[in-house]
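Only a single protein chain was left out; the remaining protein chains are all shown in position.
Labels A, B and C are assigned to the chains in the order they are written; within every chain, residues are numbered from 1.
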Amino acid sequence: MRGVSISPKVRRHRLLIRVALLAVYVGLATLAFVTGKGHTVLIDNKDTEQAEGIDGVLVAVNGGEQLELYRGDRDKATVQGRSMRVRLEVFADGTIVEKRLRLPLGQDMLLLSLPSLLAGSEPALVPFVPAAASAPVEEEAFSSEDLSEEELPPLEPPAP
Amino acid sequence: MSGKRSLGRFFTEYAVVIIFLVITLASIKPSGLSLVYIVQEMLIRLGRNSFLVLALLLPIYAGMGLNFGMTLGAMAGQIGLIFAINWNISGVQGLAFAALLGMPISLAMGWVCGAVLNRAKGREMVTGYILAYFINGIYQFIVLYLMGSVIPITSPAILLSRGYGIRNTLNLEGVRQSLDKLLLLRLGPFALPMATYMVIALLCLFIIWFRKSKLGQDMRAVGHDMAVAGMSGIAVDQTRIVAIIISTVLACFGQIIFLQNMGNLATYNAHDQTSFFAVAAILVGGASVKKATIPNVIIGVVLLHSLFVVSPLAGQKLFGSAMIGEYFRSFIGYGVIALSLVLYAWRSRRETERARESLRGGASGAVAVGEGAP
Amino acid sequence: MRNLRQLVTDFGWPRIIIFLFLVLLFLGAPFVRVRIDASIADVLNRFGQNGVFVLAMVPMIQSGCGLNFGLSFGIIAGLLGATLSMQFGWHGFLGFFGAIALAAPFAVLLGWLYGKLLNKVKGEEMTIAMYVGFAGVMFMCIMWLLLPYTSPNMVWGYAGKGLRTTITVEGYWLRILNDFLAIRVGEFFVIPTGLLLFVGLCAALMWLFLRTKTGTAMTAVGSNPIYARASGISVDRMRTISVILSTVLGAVGILVYEQSFGFIQLYTAPLTMPLAAVAAILIGGASINKASMLNVVVGAFLFQGLLTMTPSVINSALQTDMSEVIRIIVSNGMILYALTRKTKAAS
Partner (left out) sequence: MGQANPLLSFEHVTKDFYENVVLHDVCFDLRGGEILGLVGENGAGKTTLMRILFGMPVIAQTGGYQGRVCIEGEEVRFASPFDALEAGIGMVHQEFSLIPGFTTTENILLNREDMKPTLLNAVFGDRLSVLDRAAMRRKAEAAIARLGVKLDPDTLVSEMPVGHKQFTEIAREINRENTRILVLDEPTAVLTETEAEVLLGALRRLAAQDIAIIFISHRLHEVLRVADRLLVLRDGKKVKDTPVAGVTVRDVASWMVGREVSAERAPEAAEQALGPELLAVEHLWVDMPGETVRDVSFTVRQGEIFGIGGLAGQGKLGIPNGIMGLFPAGGTIRFQGRPLPLNSPRAVLERGLGFVSEDRRGVGLLLDEGLDWNLAFTAMQIRGQYLRPLLGGLVRVRDERGMRKLTEEYVRMLDIKCQSPRQKAKELSGGNQQKVCLARAFAVKPRLLFVSEPTRGIDVGAKKLVLDALRRANRESGTTIVMVSSELEELRAVCDRVAIVDEGRIAGILSPQADLSDFGLLMAGERAAQEAHHA
């Protein structure tokens, strides 16, 4: 567009919009990050200092399918976002507890202790620090050979 | 022109498509696959690949040929995904996050690619191809050596046992098919990933609209004749760069869509095939180096992939070896690209000759080019 | 001073950098306990292994066909020769030169067709050559499975048909050239005399050819096709000759490579080989329309030196294998540099 000069007013206006757009971009990214953040929650029915494990209980996370836990059992569920809904139904007296718990952004691994949840005492949801967190789940030897042509399926194009 | 010539024209025009159609139809029978199965596969693969193939259109409009440099965008998309996995962001948000992260990277990559191609006018394709390899080297350096050592990677699960560098294959558990599943329409025996289709449709609308825009018009002008476009004041180089940038960014999104459907990411090889499949598809669809349309893309994806689905089994049945089918399909892929490039180069030479022949002998109306300034 | 700068610009920065890098590697070698003599021997060996490939680039560059990304055709012919000679159970020199003899006709035929094709698509040679080459390799992949080879050393044991992906040439013509008149100095340092002699011979023949009437015409075609035409040269014919020559050299090249490397690599292995050769000659200082024997020697030496030294030195220094990545970046960077140099549009 030679010769078409944009008036300073329009230019300022556009600058504003572009800045706004940048903000929106960052906003979206954080939104995706926050709402999409996935957590692995270990649902634990072991005895704790305060309360002892429940004899039998049905647990549903975010209205998902129900997990049946007996005393000392542990199971895991993956949840997404900032909070989770837990619904437990104790076999013994059929009491139903429904709780909404906030998920910390930082941790990927959380431990939910049902007894303390039932007892409603101190935070039932705590960061889980696995004993062998450092050791990766599966081993995988890696060497540059994996990249070289011989190993690749016939469809590989040349990688000089 | 005479009917005979125009018929011949038609065949050279659509030689690739015709050949391909024949081969595919011929190998459906021996493959022994049910039509339902094949159709379902097509529906899936349309969602998986169309976006990537559409990314090729703009550079073709801008006369830069087939953008083999789209691979750069694919790598950007993969880096986005790696981080999404690293922070364990799942679902559609994960994809969105990857796309948002990949976008600035692919912007930069596209700019680099465009600038390089401007220095290699007339050799765009081979240059783009080599550029893809070059950047691939840098990508590997970053992902294999810097990630985990310089670039912080929090999740040990995606790191190599040696403590830095990303694993060969990443499981995209969290985001697997989250876009496809978002709006899955069941239609009799078929499942249609409507959300993915919508995204693709949106892109198509954008491209159609873009052709109507001033920038699109400039691109066409540049594509037809850089010199004239330049003389009329169009910023030729800049326009070309923009074309490549858009294509690269689209390729970035396309790769993310592709991978979410695949469900896992071959960190170091996933992008190797991107441009190959995309280019083969668009050419099979009847596009040429200078001319391509959205229908070309759709037809191409369907044709190419239907062959890719049936050929291994056909090979198995006919030659008793699935490998033959495997080889055969990549032979076809490469062959198609070669063939249509040859046909194009050969045809364009013929066109110019025909154009000049009309001026031979005592013909009236001299040549349009003067001897220039003495 | 000025002509020094001139020299530098002629030689091109990338090459100088690579050269210095290589020197650095050699200097650094002792500190990471890499034996210099062994390395040098290794470099010599790989230089010989790949020299002919690099040489194969010269004719087509000289005749203006650009970089031969379609060298795969030569390689295919070579592989045919190698496998056939094995099939016939030829051993030793008979085996090796028999392979060359068997490969030659294929190479000439393929080269002729390939040259005819390139003449039809002037200007687009490189991209098309690349893809036609790929397609050719893929086609041969199918052939390797179908062709009625029977020699138990070559076909899959279980199926009893279809060639293996890698076939050892041991017991046939393994290191036939390397060990010919080889000079052993100490336990680590060996000069593969025969190999170097053979490569030297090929280079000499090429040097001679470029000085014949035809060779001169070919160079002129590359330098200015219109001038050549005005002097009564058939441009297309010269180009075809150059392509055939390049293809034959490709065939010889792969055989030389195999006898030293020890294995025949079939199927998709040939896909990548052309690019390595292209990179080598460019590193040697060739442009996409001028190349000399010097470029060949320098290029093969620098490139192979790089490939040999980076793994040994860098890896033992950083405790990681970066050679692959370095190779990818250097070779493609080099090709990219050559493609984006401002050359006259007549290419």
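As a working rule, a residue touches a chain if its C-beta (ideal position, glycine included) is under 8 Å from a C-beta of that chain, and two chains touch if they have at least 3 such contacts.
Remember, predicted model here, so these are calculated numbers, not experimental data.
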Of the chains on display, those the missing one touches are A, B, C
Among listed residues C:N119, C:N224 or C:S292, the absent chain is touched only by C:N224
Those residues of chain A that touch the unshown chain are 1-4, 6, 13-14, 17-18, 21
Note that chain B touches the absent chain at residues 209, 212-215, 217-218, 220-221, 224-225, 227-229, 231-234, 356-357, 359-362, 364-374
For chain C, residues touching the missing partner are 208, 211-213, 216-217, 219-220, 223-224, 226-227, 229-234, 290
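Assume only the chains that are shown with their structure count from here on.
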Taking the mean of all protein C-alpha atoms as the centre, the chain whose own C-alpha mean lies closest is B
Of all chain pairs, the one with the highest number of C-beta contacts is B-C
Here the gap between chain A and chain B, centre to centre from mean Cα coordinates and rounded to Å, is 34
Averaging C-alpha coordinates per chain, one finds the centres of chain B and chain C separated by a number of Å equal to 31
Distance in whole angstrom between the CA centres of chain A and chain C is 53
In chain A, the residues touching two or more other chains are 147, 152, 154, 156-157, 159-160
Touching at least 2 other chains, the residues of chain C are 134, 138, 141, 267, 275, 322, 324-325, 328, 332
Within the complex, chain B is touched by chain C residues 69, 117, 120-124, 126-128, 130-132, 134-135, 138-139, 141-142, 145-146, 162, 267, 275, 320, 322, 324-325, 328-329, 332-333, 335-336, 339-340, 342, 345, 347
The residues of chain A that touch chain B in their complex are 1-2, 25, 28-29, 31-33, 35-39, 78, 80, 108, 133-134, 136-137, 139-142, 146-147, 152-157, 159-160
Within the complex, chain A is touched by chain B residues 84, 87-94, 96-97, 100-101, 133, 136, 140, 155-157, 159-162, 165, 167-168, 174, 214, 233, 268-269, 272-273, 276, 323, 326-327, 330
